[in-house]
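Of the protein chains in this complex, one is absent; all others appear in place.
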Amino acid sequence: MSQITFEQLETLTREQLPFAKPYNFIVEYLGDREARVRLPANGAFLRPGGTISGPAMMALADYAMYAAVLASIGPVELAVTTNLNINFLQKPAPGDLIADARLIKLGKRLAVGDVPIHTIEDPTMVAHVTATYSIPPHR
Amino acid sequence: MSQITFEQLETLTREQLPFAKPYNFIVEYLGDREARVRLPANGAFLRPGGTISGPAMMALADYAMYAAVLASIGPVELAVTTNLNINFLQKPAPGDLIADARLIKLGKRLAVGDVPIHTIEDPTMVAHVTATYSIPPHR
Amino acid sequence: MSQITFEQLETLTREQLPFAKPYNFIVEYLGDREARVRLPANGAFLRPGGTISGPAMMALADYAMYAAVLASIGPVELAVTTNLNINFLQKPAPGDLIADARLIKLGKRLAVGDVPIHTIEDPTMVAHVTATYSIPPHR
Partner (left out) sequence: MSQITFEQLETLTREQLPFAKPYNFIVEYLGDREARVRLPANGAFLRPGGTISGPAMMALADYAMYAAVLASIGPVELAVTTNLNINFLQKPAPGDLIADARLIKLGKRLAVGDVPIHTIEDPTMVAHVTATYSIPPHR
């Protein structure tokens, strides 16, 4: 069960992560140690009909990890990415992208997750991310 | 000596990397196996006065690598990132960021570089990236 | 279906990867785009009863990737690792380790895989690797 509601996540995102706004991320699922986030193809500064850029995929994976961490530990304000590793596998066809973040470690100080990304039309992985979040002490 | 001019890089960026536009990247230096790129703090969707987001730093490093690869092999259209690993070290103070991409390998098929990032005011590294580009055959 | 037999892999390993010998890796499964390899706890230079070292886990994951690549493309002699990223998640309990390599990309020039590692007794992931292999041209 998620430790955070969609509304809480939306509020935190607006207050803490203003850079996320132009991507128009849609949180589709929040669960224990996992989250699914969609990047709409027609978001700001992505060309409609064009392929989705590498930096947009990194932002998507990073945000999906953020959602999965908060879904697991509740609305902590200071969780920050410390490491992100991405492999670009295929050029995605135009369309929405889906990132499925899943925590493979949830410790007191660090959370680690892997995040496959695919297009809404095709389950073939187009990019794969692993990322580490640092969790603030005394929570 | 750079194998590409600032004008050629600007043209390729506009045609091939439209997602780079809102960042307003400024290419400050192009040399053999290296490039310096600046991310102005007041670019689109970065809050003036606010800290610079992780995804913006990833985009900056990726673009600096792109510039360093083209500076080394000339205006090849299809060089693409295959892997990017970033460590976030310090929260940067508000202000412009500088990325210094340096190729540590330039092979026929792969180029690998490391990219320290720091603020214009302070040489302390705020993030460190290593990235791999795939170079098209038959160039 | 694997493009290489256990015997072919054993011969290539002996001839091409002599450093693998002291680990006494046991290849448990070879399939299309995947391989399972076991690292026995009592292998050379691992203390019986002691925990398994980080470098041994990196060697295990690297070898499992090698097996998965050859299982997919046949007995190519020059496939080499170009990038390996490992997250250490938990200190493994003493005992044999299992690495399950699965290719998430198999291109003409690059293969990328992810490799969860767990102990034989407990399915909890103790380490997670992503790795890239370069595949020689003209195969």
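When the chains are written out, they are named A, B and C in that same order, and each has its own residue count from 1.
Criterion: a residue touches a chain if its C-beta (ideal position, glycine included) is under 8 Å from a C-beta of that chain, and two chains touch if they have at least 3 such contacts.
Just so you know, these numbers come straight off a predicted model, no measurement behind them.
Asks: By the document's own contact criterion, which visible chains does the hidden chain reach in the full complex?
Replies: Contacts of the omitted chain with visible chains: A, B, C.
Asks: By the contact criterion defined above, which parts of chain C meet the unshown chain? Give residue numbers in ascending order.
Replies: Chain C touches the missing chain through residues 17-19, 21-22, 44-47, 50, 53-56, 58-59, 62, 80-88, 91.
Asks: What residues on chain A make contact with the chain left out of this view?
Replies: Counting only chain A, the missing chain is touched by 82-83, 85, 109-110, 132, 134, 137.
Asks: In the complete complex, the non-displayed chain touches which residues of chain B?
Replies: Listed in rising order, the touching residues are 85, 87, 89-90, 104-105, 112, 114, 116, 125, 128, 130, 132.
FYI, only the chains that are shown with their structure count from here on.
Asks: Just by CA atoms, which chain is the most central one?
Replies: Checking distances from each chain centre to the full centroid gives A.
Asks: Take the average of all CA coordinates in chain A, do the same for chain B, and state the distance between these two points in whole angstrom.
Replies: Once rounded, the distance between the two centres reads 23 Å.
Asks: Using mean C-alpha positions as chain centres, tell me how far chain A is from chain C in Å, no decimals.
Replies: 29
Asks: Please work out the Cα centroid separation of chain B and chain C, and write it as a whole number of Å.
Replies: The mean C-alpha positions of chain B and chain C differ by 33 Å.
Asks: Where in chain C do residues touch at least two different other chains?
Replies: Those would be 85, 132.
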